[in-house]
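In this view, the complex is presented without one of its protein chains, the others remaining in place.
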Amino acid sequence: MIDDGFRLFPEQASTHAPRVDLLYFFLLGVAVFFTVLIAALIVYFSIKYRRGNTQVDRTVSHVESFRTELVWMVVPLILCVMIFTWGADLYFSGYRPPAGALEIRVVAKQWMWKFQHPDGKREINTLHVPLGGAVKLTMISEDVIHSMFVPAFRIKRDVLPGNYANCWFEATRTGEFHLFCAEYCGTNHSRMTGRVIVLEPAEYQAWLAGGNANEPPAEAGKRLFEELRCVTCHVAGGATGRCPPLENLYDHPVRLVDGQTVKADDGYLRESIVRPAAKVVAGFQPIMPSFDGQVSEEQLIDLIAYIKSLAKPAAAPASEAGDRP
Amino acid sequence: MVDVHSTRVPSAVRSHSDSASHSALLPPSALAHQFDDIEQQHAADELGIWLFLATEIMFFGGMFLAYAVYRRQDEAAFAAASTKLDAGLGAINTAVLLCSSLTMALAVHAAETAQRKHLIALLVLTIFLGTVFLGIKGYEYHHKYEVGLMPLAGFPFVWEGPSAGHAQMFFNLYFVMTGVHALHMLIGLGVLTVLAIKALRGGLLGEFATPVNITGLYWHFVDIVWVFLFPFLYLVR
Amino acid sequence: MTTISQHRPPTVPAPDQPPRRNYLNNGYSVRSWLLTTDHKRIAVLYLLSVTFFFMIGGLAASVVRLDLTTPEADLVLTETFNKLFTAHGVIMVFFFLIPSIPSVLGNFLVPLMIGARDLAFPKLNLLSWYIYTLGGLFTIYALVAGGVDTGWTFYAPYSSTYSNTHVMATAVGIFITGFSSILTGLNFIVTIHKMRAPGLTWFRLPLFIWSTYATSIIMVLGTPVLAISLFLVGMERLLKIGIFDPKLGGDPILFQHLFWFYSHPAVYIMVLPSMGVVSEIIPCFCRKRPFGYAFIGFSSFAIAVFSFLVWGHHLFVSGQSVYAGLVFSALSYLVAIPSAIKVFNWTASLHKGSISFDTPMLYALGFVGLFTMGGLTGLFVAALAVDVHVHDTYFIVAHFHYIMVGGAVMGYLGGIHFWWSKMTGRLYPEGWARLSAILIFVGFNLTFFPQYILGYLGMPRRYHVYPEEFQVLNVMSSAGASILAVGYFFPLTYLLWSLRWGKIASSNPWRAAGLEWQTSSPPPTENFAQTPVVRDEAYDYATIDAQLAAVKPSSPGVELSHG
Partner (left out) sequence: MSHARPTVRTLVFVFVALLLLLALTFEASRHNLGRWNFAVATVIAATKALLIILFFMHVRHSALLIRLVVAAGFFWLAIMFALSLADYGTRAWLPTM
């Protein structure tokens, strides 16, 4: 919790936190053991073999021993392999959001955090999330590199301009927690901070319902889709033949002109709007104009939400989607 | 640990404060005071220039890495942008540079075999060919500027077709890479000019050929960079 | 040039002989210093320059620490704070740590240790110093003109597009200084290969030479990549082209790859030479050959090579592919092995030694302890999931200060004390020196240990204002910094004092092994009266002590001069 006063160890408020801490304590044990070992040996030798001590045997039997060297090569190596495997396992689980996570969109800019909940509710520098249940943050920066850091959750992820970055957490305690920008981003970097407020699920729903009514992102996206005249080509079902259909596109594999296959995730859709020629779908011409600079990051998120809404949720990927985008 | 045994031989136990001792053996400028003999000095010079060239590999390597990363991202855009370069001029320039490498290699040969007239002629020829290369390069730059393909310092970038961003990135890389290469050429031409003047005054022959040899290695390296730049920039399809 | 006049030779020479000719009294004019090609004089020029930069960098750090005693921004403006920590980082890394041991001690010692008259390319060596100075001037200009606020890491696109401070001048300064580093490394490699005295085989070389050689490899092959990454940032600012700009499909992470390809190995440019210094000091004050000579030597090479394979561990949270993160994490643990070899071998060298605790030894033992702590916390930051939490926090700040200050600076100071008599012909006051060594050790730990805790609590680095609950630990850290500052102030004072009033040193006051001790102190311009011929193994302390015992059986304070 914020303003808890002096402490030596951060609180654990996510499912990920105790797992990271366990590894941390193991490492701490290793570090303390070797530091004490080296320090004790130095002190012991320093006293025993001090120049003034003439009562000690100083006959040196050997100044090189391959066996000894081998011991202190192999022991650290074994420890290192252990730590590496452990750390890598946690790293993957820390960056791999579980299916069905609540998805919150984050746009970072000098020097604020803008959040948008699935129902369209927006907030700045404060993030309300429900207790229990995974929350996935899909983040992008409007300018320089920022970094989303919630110490109590033990998560951090750089927020880059030009591409989406993800991280996720599952809160295990209600309360308020620090949210920091961890990547230096200019003058007010240290003021680009905020709070994560973890609420009971019911309270979270109540909070969502409060305040002004919000336009859900998919609806805002649909409106934009029409305002930007996307519909001229992208008619339902791709009937014009100029462009692939957008129905059931989201999260499905797409075959490109160069023979590669990519998944139509957030990053791909965003790139296809701002740099349409970069990854053209097989069988189509690169005729779409770029919308770079004409739509804001928030509007891009809305457009993607609209395209996502055209896909059947959690449907088995249509096998045809691979051949025909 | 190539030379496990020192290159210096114990026979040379001599006084250092007496610098006149080796002036009897060789003209004073051939052997620097810190070396025992001319062989050691030559070996040190050669190792030195090669280490310098290794740093140059890494320096250009950084730009080639940027090129590789961005080309991967949008190969079509790079291919489209590449067609805007004149591959014919690029090929001619490659041939010019290869010729200059030959004349440089022959110049090193002439210096080491103490053929003064050949050395002067070959150095001048190398300078001439290097200048021709830069002239053609300058013409190409000017042409790119005129047709709006020089996106530097706010000059307009005119691009009809898809992927203007990546095409612009191609030209950014084109100008930075060939620009740095041209800068290396300029430095090389400066050094060659100094060498030519020294050669005219009768220097750089036989034991004194090291500067020619070192400059030659540098010149060939700059040539090698171009050997990669040419297909990567002009011949992408 | 008042500082130079302080280097005058003994004003009271022994009455029966004229002042011996040495490199310091071989000309007093400004010209004889600024146009010298003598590696020893160039080392002194570097010593003056890096001390100057150390003081500026230290001053910046002091203001930063003072400001951080309170959570609010109440001492300087945030803009100023950002410029101060950037100045601290840029100056300490590029203008103090990287040139410190190689350019000062390395320049002075490499030819002496291998029995050469000079480095292979003396003029290039002088040029290196001028290049360094030119780069320094650009950076000083950037500071005076208003500073730069990107952090020493210059991450794009902040540095290339958004910052409106003097990024260009600073980048040019570092770019130029990089060439000084390259030329110094090149000079060392050629010298060590081609100029060794007769009989001085690779396995008879002092370990300082091994580590300097390994350092030089990094300087030669790494620095050009830093040059090109800063060059590209400079081009982006100057010509408005977007090499790293996402708007043109550029990738800001590419800058991080290029930057850390150099800047991670650069950490070993700082600490490897220190390891070399410690490997000289410990045998001397234990009076025995170090345990596992070959292992210490080869581990320097292993560190130099492995250091180029691990840069991606700075990018674990950056958006680099998680699979690349996996590879870089695994490779990072490789560096732990040669580091562990060194620490264990140094400790084992104490076994059955005859240990005395003169100032250099205190620094060396301090180095071993602090480097161990810095190295072991390296295991934390290489462990992927833990790094995600501690990345860009004070944990990292503490970790690299343990390596770069606890390691590199302790080694540097130990080396300066160890070879001070050789450089100046004077002895420093031992009591003051031991006191300051202890002060520095205590002050250092008090400054940086709390930062480990702060970091794990989650305090991000480069923060001017911070939540109140972090204040206690920050105050502790600042208190430690003030002790550290006093600790650093002492050597600055008494070393200067010793130039005039210090006791006149014999050629070998420590009775140490190594060719550099076999010439007079300070050495003559040409280093050795005759080219030495090496017939002994390195660190043959048993023989030295036996000879000494034969000369004067029962007086430990005697100084044996080989010169």
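Each chain carries a letter (A, B and C) given by its place in the written order, and its residues are counted from 1.
One rule holds in what follows: a residue touches a chain if its C-beta (ideal position, glycine included) is under 8 Å from a C-beta of that chain, and two chains touch if they have at least 3 such contacts.
A quick note: this is a predicted structure, and the numbers were derived from the prediction, not measured.
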Of C:Arg117, C:His193 or C:Lys352, the one touching the omitted chain in the full complex: C:His193
Touch with the omitted chain, as defined above, among B:His42, B:Lys84, B:Arg116 or B:His143: B:His42
Sole contact to the chain not displayed, among C:Ala324, C:Leu492 or C:Val533: C:Ala324
Hidden partner chain, touching residue among A:Ser14, A:Ser141, A:Asn166 or A:Ser272: A:Asn166
Which residue of A:Pro10, A:Pro76 or A:Pro97 touches the chain not shown here: A:Pro97
Touching residues (missing chain, whole complex) on chain B: 2-3, 39, 42-43, 45-47, 50-51, 53-54, 57-58, 61-62, 64-65, 68-69, 72, 87, 91, 94-95, 98-99, 101-102, 104-106, 109, 112, 210, 213, 216-217, 220-221, 223-224, 227-228, 230-232, 234-237
Where the unshown chain meets chain C, residue by residue: 193, 217, 221, 225, 253-254, 257, 261, 308-309, 311-312, 315, 320-324, 327-328
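Basically, only the chains that are shown with their structure count from here on.
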Pair of chains joined by more contacts [C-beta pairs], A-B or A-C: A-C
Closest chain to the centre of mass proxy, which here is the mean CA position: C
Whole-Å gap between the CA centroids of chain B and chain C: 33
Rounded Å distance between chain A and chain C, as computed from the means of their C-alpha atoms: 37
Touching two or more other chains - residue numbers and ranges from chain A: 275, 278, 292
Shared-contact residues (touching 2 or more other chains) in chain C: 247, 249-251
Of all residues in chain B, those that touch chain A in their complex: 73-77, 161-166
Of all residues in chain A, those that touch chain B in their complex: 257-258, 275-278, 280, 286, 290, 292
Residue ranges of chain B in contact with chain C within the complex: 1-10, 12-17, 32-36, 40, 43-44, 47-48, 51-52, 54-56, 58-63, 65-66, 69-70, 73-74, 151-154, 165-166, 168-169, 172-173, 175-176, 180
